[in-house]
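Would you mind keeping the following structure in view while I ask a few things?
Left out: one protein chain. Kept in place: all the others.
For chain A:
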Amino acid sequence: MRLLTHNMLASNIKGVANGFPLKIEVGQVVEKHVDLNPEFLKNMFAKLDYKVLVEASKTMGYADLPEQAEPSMLESEDFLRKLNHALLELHLEEGALVCPETGRKFPVNKGIPNMLLHEDEV
């Protein structure tokens, strides 16, 4: 699971009001190269919760993203590379996503988060 996906996932348990962001518990992180695609990054930047991305990438062991970002920074290749790395190259291979409200864990195995709910959570 990439951090762009993490940025789009929220706890789906019935009755949870603030299910975003899910906390990340790291078992194993893997890195895979992704070619830079500036236009895609620019499009996604507008949709991102950037603060959540910064925190998530720190949890995954990558602390090079600036704390604050604004659209003008998308002209800098250095920033685009960092954004590309954080959003697309880091994968949570093993671990869990934790509901911020209830503490319920959604396991991540082989890079696949399991968001299936138990009967009493739907």
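The definition used in the following text is that a residue touches a chain if its C-beta (ideal position, glycine included) is under 8 Å from a C-beta of that chain, and two chains touch if they have at least 3 such contacts; residues count from 1.
What we mean here is this: contacts and distances are computed from a predicted model.
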item: Protein that the absent chain corresponds to, by UniProt name, given "THIF-type NAD/FAD binding fold domain-containing protein", "Ras-related protein RABB1c", "Polymerase II subunit RPB11" or "OLC1v1035916C1"; value: "OLC1v1035916C1"
item: Given A:R2, A:K23, A:K58 or A:R81, the one touching the chain that is not displayed; value: A:R2
item: Absent chain, residues of chain A that touch it; value: 1-2, 4-5, 7-12, 19-20, 32, 35, 37, 39-40, 43-44, 47, 49, 106, 110-117
